[in-house]
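Data first, discussion second: the structure below is written as structure tokens.
The complex appears here without one of its protein chains, the remainder shown in place.
This part shows subunit A:
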Amino acid sequence: MLVLALDTATPASTAALVEVTAGGLTGISERRTVDPRAHGEKLAPEIAAALADAGVRPADLTAIVAGVGPGPYTGLRVGLATAASMGQALGIPTYGVCSLDGLGRAAGPGRVLVATDARRREVYFATYVDGVRSAGPEVAKPAEVTGQFDRVVGEGGLKYGDLFGVPVEEHLLYPPGAALVALAAERIREAAPSEPLTPLYLRRPDAVEPAGRKTVLT
């Protein structure tokens, strides 16, 4: 089963093709661009390139897995809108996974903090034990992050590494496509019903109700 994985919850736009079989997963192709303001421009060409690299057409896909964040909203929505529209056009299921879980799963054994950049000097974070989430996700100032962990992954770790006081794994900054697919592997194998891709915003929109009419006469 050929699965497309998309994630735009971090400055990276990721498109990956993964073969899912009864026994395991095989990465087929992966394209990634790191640019926090270019998800909208980069993602679709990456998908086309990932398909071309593998010599397959969109109609060959069995399912789509999308990282639903948490992540800066504008970029995050690009991945989810793309995944949802492709799933609808192809008539195939879409499955959402927490983008931080992709990093947590890829980080492997041990106690791990996953931290990504939430802008406004905050991080999205969650903690993992042997690849499985034990707490989170939440959004907070880096100094307010609590939990037990021996190392940190994600570009929030790189940016605020001094504050966490544990080693930073610089090779693992963005959710890998294969890890996202692994998180949905059971659903894919069982051909579970398609899921609406609901973003993990973790913050409410900044909007203030007007307090009343301001006078123009002074």
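Assume a contact is a pair of C-beta atoms (placed from the backbone, for glycine too) under 8 Å apart; a residue touches a chain by one contact, two chains touch by 3 or more; residues count from 1.
Criterion: contacts and distances are computed from a predicted model.
Novice: I notice the complex is incomplete. Of the names "tRNA N6-adenosine threonylcarbamoyltransferase", "Cytochrome c biogenesis protein ResB", "3-oxoacid CoA-transferase subunit A" or "Exodeoxyribonuclease 7 small subunit", which is the UniProt protein name for the chain that's not shown?
Specialist: The record for the missing subunit names the protein "tRNA N6-adenosine threonylcarbamoyltransferase".
Novice: Give the residue, chosen from A:56, A:84 or A:166, that touches the chain omitted from the document.
Specialist: Checking the options A:56, A:84 or A:166, the one contacting the hidden chain is A:84.
Novice: State which residues belonging to subunit A touch the missing partner chain.
Specialist: Where subunit A meets the chain not shown: residues 40-45, 47-48, 57-58, 73-74, 77-86, 88-90, 199, 201, 205-210, 213, 215-217.
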